[in-house]
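All protein chains of the complex are present and in place, except for one that has been dropped.
Let's look at chain A:
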Amino acid sequence: MNVVAEVAAWFADPANWSGSAGIPVLLVQHLGYTAAALGLAVALAVPLGLVLGHTGRGGFLAIQVSNIGRAVPTLAVLTILVLMPPPFQRSTLSALVAFTLFAIPPILTNTYVGMREVDRGAVDAARGMGMSGLQVLRRVELPLAAPLLMNGVRQAAVQVFATVSIAAIAAFGGLGRILTAAVGGVGGTDVAQLIAGALVIAVLAVAIDALLALAARAADPVARARRERSSSRVVELPVDHAGQGGLA
């Protein structure tokens, strides 16, 4: 059996690219879930992490949330939510709640740790210049914590993407459907489809991670300043302008 040829044939089959179970529809579903949950998690976890980090309290909480998050299986949370009474059940709400829950721990911990690792000297200097607490947070701590914060968002994005793939086991949408359909099919297990689905998910996850790694680099004010000083060529890159809001 030539698996490679069969997988190629699966990708070439137009039937796998159309309809409600086609790759485009599942992909849009998958990315939609990922983006929505990530956005929600950022909106919740970043302010909390900034406040905890700024005041220096609650570090224990941030670390514990992260540890417990690792121990709770995605599948368990999804299954419990599906069996909950309305408005949960098998709804978009259940999916969003589960995905957001899994995105919060990495963002919260990284934001907190990023804030704590900001040079105390820089904070003291900013205070000495007469900056208020909020100004210190916005103009000194946040830009310096940005690389770690972005790293947390990157971890969360990859994690949510993986979680959405698993959600298909609990009969949610997304690219995981390709896998569950391949295992649960009438004609036995479709190995070619399994590999194809796994490939699509794997390649996309790596691509998302790489994209966010670039974004994280762009958000690092120290590295950016160094780049701008050492070569003027880098300034022409569009990514360089994207993250400058924090410093302005």
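Assume a residue touches a chain if its C-beta (ideal position, glycine included) is under 8 Å from a C-beta of that chain, and two chains touch if they have at least 3 such contacts; residues count from 1.
To be clear about the criterion, contacts and distances are computed from a predicted model.
**Q** According to its UniProt entry, is the unseen chain "Putative ABC transport system ATP-binding protein", "Carbon monoxide dehydrogenase", "Allophanate hydrolase subunit 1" or "ABC transporter, permease protein (Cluster 13, osmolytes)"?
**A** Checked against "Putative ABC transport system ATP-binding protein", "Carbon monoxide dehydrogenase", "Allophanate hydrolase subunit 1" or "ABC transporter, permease protein (Cluster 13, osmolytes)": the hidden chain maps to "ABC transporter, permease protein (Cluster 13, osmolytes)".
**Q** Which of these touches the unseen chain: A:52, A:65, A:82 or A:107?
**A** Touching the chain that is not displayed is residue A:82.
**Q** Considering the complete complex, identify which of A:63, A:97, A:191 or A:215 is in touch with the unshown chain.
**A** Result: among the candidates, A:191 touches the missing chain.
**Q** Touch as defined at the start, partner being the missing chain; which of A:37, A:142 or A:179 qualifies?
**A** A:179
**Q** In terms of residues, what is the contact footprint of the unshown chain on chain A?
**A** On the chain A side, contact with the omitted chain comes from 3, 67-68, 70-77, 79-80, 82-83, 158, 161-162, 165-166, 169-170, 176, 179-180, 183, 189, 191, 194-195, 197-199, 201-202, 205-206, 209.
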